[in-house]
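Scroll down for the structure; my scribbles are underneath it.
Of the protein chains in this complex, one is absent; all others appear in place.
First chain written, first letter: the chains are A, B and C, and each begins at residue 1.
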Amino acid sequence: MIRSDHLLEIRNLEVVFPTRDGTVQAVRGVSLTVDAGDSLGIVGESGSGKSTLARAALGLIELPGRIAGGEILWKGRSLLDKRVARRIRGREISMVSQDPMASMSPILTIGTQMTEVMTRHLDIGSREAFTRAGDLLEKVGIPDPGRRLGQYPFEFSGGMQQRVVIATALSCDPMMLIADEPTTALDVTTQAQILELISSLQKDLGLALVLITHDLGVVAGACDLLKVLYAGEIVESGTADQLFHRPRHPYTAALLGSTPRLDVKADRLVAIEGHPPDLRQVSIGCSFTPRCPHATTRCASASPVLQPSEAGRAYACWNPLNGREGPGPSHGEGRA
Amino acid sequence: MSEALLEVQGLTVKYDVGREGFWGQHQTRLTAVDDVSFSIARGETFGLVGESGSGKTTTGRAILGKVPIASGRVIFAGRDITEVEGRERRAIRRNMQLIPQNPYGSLNPRMKVREIISEPLVVHRRFKNAKGATERVVELLELTGMNPDDMHKYPHAFSGGQRQRIVIARALALNPDLIIADEPVSALDVSIQAQVVNLLQDLQQRLRLTYIFIAHDLAVVRHISHRIGIMYAGKLVEVAKGESVYRSPIHPYTEALLSSVPIPDPRIERGRAVQVIAGEPPDLIHPPMGCRFHTRCPLAEPRCREAAPPMEAKAPGHEAACWVR
Amino acid sequence: MGRYLLKRLSQAVLVVISVMVVVFVVTRLIGDPVAVMLPLEATEENRALLEAQLGLDRPILTQLADYVADAVRFDLGDSLWQRRPAMDVVLERLPPTLLLVAAGFAFGVLLGVVIGVVSGMRPGGWVDRAAVTFVLLGVSLPQFWIGLVFIVFFSVGLGWFPTSGSGGIEYLVLPGVVLGLPVVGRIALVTRSSMIDELNTQHVKDATARGVSRARIVMVHAMKGAGIATITIAGWELIGVLAGGAVVVETVYAWPGIGFTAMQAIERHDIILVQAVVFVVAIMVVTINIIVDIAYTMLDPRVKFDRVS
Partner (left out) sequence: MKPASAGSRSERRRSGGWLMRIVRDPTALFGVLVLALLVAAALFAPIIAPLDPNKQDLAARLLPPFYAEGGSAEHLLGTDQLGRDVLSRIVHGARISLTIPLVSVTLAGVFGTAVGLLAGYRGGKTDAFIMRIVDTLFSFPGLLLALTILAVVGPSFWTLAIVLSLRIWMVFARMTRGLVLSAREAEYVEAAELVGASPVRIMLRHIAPNLTAPLLTLAVLESAHVILSEAALSFLGLGIQPPQMSWGLDVAIGRQYVFSAPWLIIFPGLAIAVAVLGINLLAGWLRVAADPQESAKRFAAAADAPSAWSG
């Protein structure tokens, strides 16, 4: 057993996916920790490695992908050990994924799929599991749970189905919930309902929450701590306030600048030119260099490491922004 | 405000969705768009916002003549085009183009970029073939911020944002007046979204384009639109200038919708009381009587259940369909 | 649901009628049944007599109407060869065919599903490669040939089974296996590919993330999904076995079923008896189709939901 004082600790994780056209380095040297009761947001665009990171934390990297290096520790035990991972996922760590409709089998009833998790992890019979499943449905705001348990996923709306998935994820009293884009497939009014549900459950149950999203708005309300992922690496981490109001990494700032805000009328969005790098050909320098307005020759030749700076924040940049207060240059005009 | 380029009057679209009854004697119909009216001035961007099933996409497709219209009229540049078919419809298509949501699906993977962008030009006999249109293709690629050399490549060589630029170049090939953009950026990453939104804005200024911008993302719509229409369950519930919709929404649904959008600012988010509306949009086969929103509305009164409120001016240039406000 | 069943039944009747009309048209209009039935040295008088006997001298539409009306009453005329109602002959020979078909089909489906599931669980592995090779052989070898090779090898060479005919269970083994072999192949291929698809779905990945065991995922989640795909193919296979394989295999093994009878009838130019066999097989085919449809509805809740409402 390796020493770790954290609930979840990831050290220098490397995940690769061999493809026909070369090996994709999906996660490159990511380290992070999660403690009980934390709410951590992981923000990144598609291809940043955020979903791979989530699946790795459950021991679910599928072939041909593999973990090329690093450690994932759950309360000090390595999740790279298949047997440990099998015992822990669904029991101590649960996951909610993006598309609630695709998340459960369309040809098995909700009841069957909720109870199969409980009868496997908890020492209870199927009758007790059914009672418990009914209680859980009620808890996540689904009326008439008795009848609902006998129904199939397609008889639910998207929002209702995501509630079912959340209820199932909570059925074995996990200590940590990983939510991977839990509201991306949902409408905005439903998203508000689900986010509120997740937040209130997290507080009530004392869960550690890892919320993975591309949407800065979603993490702003739900998470205290943030990590920004770009091209498989963490480029900046800190508290939500620090990152939103005093971003130091140019990517974080650019991401904020290119997100249109409902409360502010900007004349023009600050776009990040170019596109994310090809993860099959990893550059030696900082991977944001080609798109970075502050890049220097040094950025292209040497990769900056994630440097801890003041008060629990860290960033990987040779030319960090000064981190002055303000919601970025684009949002100069007052709020509505 | 100049004359209206497009006028939609009482547009209603119904879909056959199957049969009901033991013998299948009843045809089941879904009213996707119900009595929707609005008009758009030349050079304007009209944002059409709503959640899934609100009828916003169907409205766009009905204007393009892609779905049969049950009742109502579509008047384009002063001409009633509701029932135009065949060759004439194809002629109208020169002036009215679509930018669809999915940049991955809307480009034929077997055609090179030059063939794709020149297709409208060849179809409308401006040029004999793709090769003949090369000069215009180069112009269009440059206009949309692409490299002219890209025309010899196949779509799979491009990222989502670049593909959407190709889609835009194709839409602009015939110098259309109206562009209907149906969720043009929602499949793209945030950083790429901003590029495409900026491009659309630049193009509008340079080419004096008129946009219908259909989206579910209120923040993007606010950013790009001059006027905004909010749809709910097939009905248009509120239309006004962008700023007044956001500053002083009238319809309770608009209010709830705005309140649901998270703001990327933790200080605001923490202090904010989100007005979560319970429930879900109604079944469009058997929609509720009266106002469609009364089943979820915090302000609903008995009369809201009885009759659908008409669209009426509540303030200068600000219309809404609500009994209570 | 009621409406749906009624629709399916009417379709079935339509299929049987169209099969009979096709047979009628082919035999009476394209072919010359009298010429086929008569010996070469027959005179013009013999010919007229047989024509009158078969009612072939009447207008064609009257013939068709009578023919269909008789068929509805299960009366297809007397067999020329056996000189008794053709239907009686067919019904008498039906049980051995049903026995053989049941045995061959059961063997084919069971082995096919097992192979398909095992090889679909780990595509590309050596088990899968071996299975796919075996399965491809199974669908590539001509059935009549395998039947003869088995006779040479197992009956003549090893003396394990009788060469042909019917009797105890030992007579059933070789024809059953030969009949089922192509079924094994096709069922295995379909089951394999739907297993691969099922195991790659998001809901299977998410069930794994919820900690559902691999065994349960394979046995419950994936197999139920794959089963729905397999059912349809199994129905086609059963029809193929009944209307095709059985004729060949029964002929090779001189198995006294309707397939062998049909071949004997063809050799003896007994068109009436052949028609009776086709009629009975057509009825069984449409029955199988309906059963498959009902099974499909029972297994797939999405279809049930659609059809019931």
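FYI, contacts are C-beta pairs under 8 Å (C-beta built on N, C-alpha and C of every residue); 3 or more make two chains touch, one makes a residue touch a chain.
Please read all numbers here as calculations on a predicted model, not as lab measurements.
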**Request:** Consider the whole complex, including the chain that is not shown, and state which of C:Ile196, C:Ile217 or C:Ala234 touches that chain.
**Result:** C:Ile196
**Prompt:** Taking the entire complex into account, which one of C:Leu5, C:Val139, C:Val173 or C:Ile294 touches the absent chain?
**Reply:** C:Val139
**Item:** Residue of B:Val36, B:Val49 or B:Leu64 in touch with the missing chain, whole complex considered
**Value:** B:Leu64
**Request:** Check each of B:Gln9, B:Thr28 or B:Asn102 against the chain that is not shown and name the one that touches it.
**Result:** B:Asn102
**Prompt:** Which chain B residues would touch the chain omitted from the figure, given the whole complex?
**Reply:** 64, 66, 90-91, 93-94, 97-98, 100, 102, 105-111, 119-120, 123-124, 153-154, 156-162, 167, 170, 173-174, 189, 192
**Request:** Pick out the residues on chain C that sit against the missing chain.
**Result:** 11, 14-15, 18-19, 22-23, 26-27, 30-31, 33, 36, 123-125, 136-137, 139-145, 148-149, 151-152, 156, 196, 239-240, 242-244, 247-248, 251, 259, 262-263, 266-267, 269, 271, 274-275, 277-278, 281-282, 285-286, 289
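Please note the rule applied: only the chains that are shown with their structure count from here on.
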**Request:** Mind checking the centre-to-centre distance between chain A and chain B? Centres are C-alpha means, answer in whole Å.
**Result:** 31
**Item:** Interface residues, chain A side, partner chain B - complex
**Value:** 45-46, 157, 159-160, 187-193, 195-196, 214-218, 220-221, 240-241, 244-245, 254-263, 265-266, 268-273, 275-276, 327, 336
**Prompt:** Where on chain B is chain A touching in the complex?
**Reply:** 51-52, 159, 161-162, 189-195, 197-198, 201, 216-220, 222-223, 243, 246-247, 256-270, 272, 274, 276-278, 280
**Prompt:** Considering the complex alone, what residue numbers of chain C touch chain A?
**Reply:** 201-213, 216, 220-221, 224-225, 228, 299-302, 305
